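Following this message is one structure expressed as structure tokens.
Every protein chain of the complex appears in place save one, which is left out.
Our next item is chain A:
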Amino acid sequence: MSTFGDSAYKLAKEAKRTIEILAPYNEDLVRSICREIRFLCSVIDKIKAEMQSELQNNASTVTSILVHHLTVKRNKRVLMAYHRQRANRVKQITWDQGNALGNENRVCLSGPEIDFAKEHADLITSYKQNFMEIDLGGNGGIGLDPPVDLFIEVRVLKDAGEVQTEYGVLNLKRGSQFYVRRTDVESLIRSGYLKHV
């Protein structure tokens, strides 16, 4: 039998290990922590009920309630931290890539996280509608970094054929690289044809 708090410890370790990446959602661990919290709470309730009926108020009973309670709180804290870290990562991804989560990210997310990603993207879109005239970035558009150059180097990710710009025609063939004016290609970056390198 495992000790109380073990699963939470594992999840905390996992969160720490995957702080830079989006790892698959650990449904099993989350569930077992939830189960443990439910169990601990039922134990606490039972002890409390016995205390009331027998008026036994000795130190060991109180200590046992406290220890169970602390474990519940710690477990909950780990769950909050884990989900918060992931939610932040999901927000980062939707900000960078727009509504297109991409398959490699989608398989790592839980059901609620996929909903969260979509609804958060909607929220951002509706906030940005107040500032139609300026591009606040996000949704695959310009990033949060201030633009340094008028011209940027882009790599073609998908064939897009010929594109007319002010400076002539670009033949966008997959794998090729161009030095172009940022504003000419922003929409192409957003729709995933080009990548800013």
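Criterion: a contact is a pair of C-beta atoms (placed from the backbone, for glycine too) under 8 Å apart; a residue touches a chain by one contact, two chains touch by 3 or more; residues count from 1.
Methods note: contacts and distances are computed from a predicted model.
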{"item": "Omitted chain, identified by the protein name its UniProt record gives, among \"Ribosomal RNA-processing protein 42\", \"Trafficking protein particle complex subunit 2\", \"pyridoxal kinase\" or \"DNA replication complex GINS protein SLD5\"", "value": "\"DNA replication complex GINS protein SLD5\""}
{"item": "Touch with the omitted chain, as defined above, among A:28, A:50, A:119 or A:159", "value": "A:119"}
{"item": "Selected residue (touches chain absent from view) among A:13, A:38 or A:196", "value": "A:38"}
{"item": "Residues from chain A at the interface with the omitted partner, ascending", "value": "30-31, 33-34, 37-38, 41-42, 72-73, 76-77, 79-80, 83, 87, 110-113, 115-116, 119-120, 123, 127, 130"}
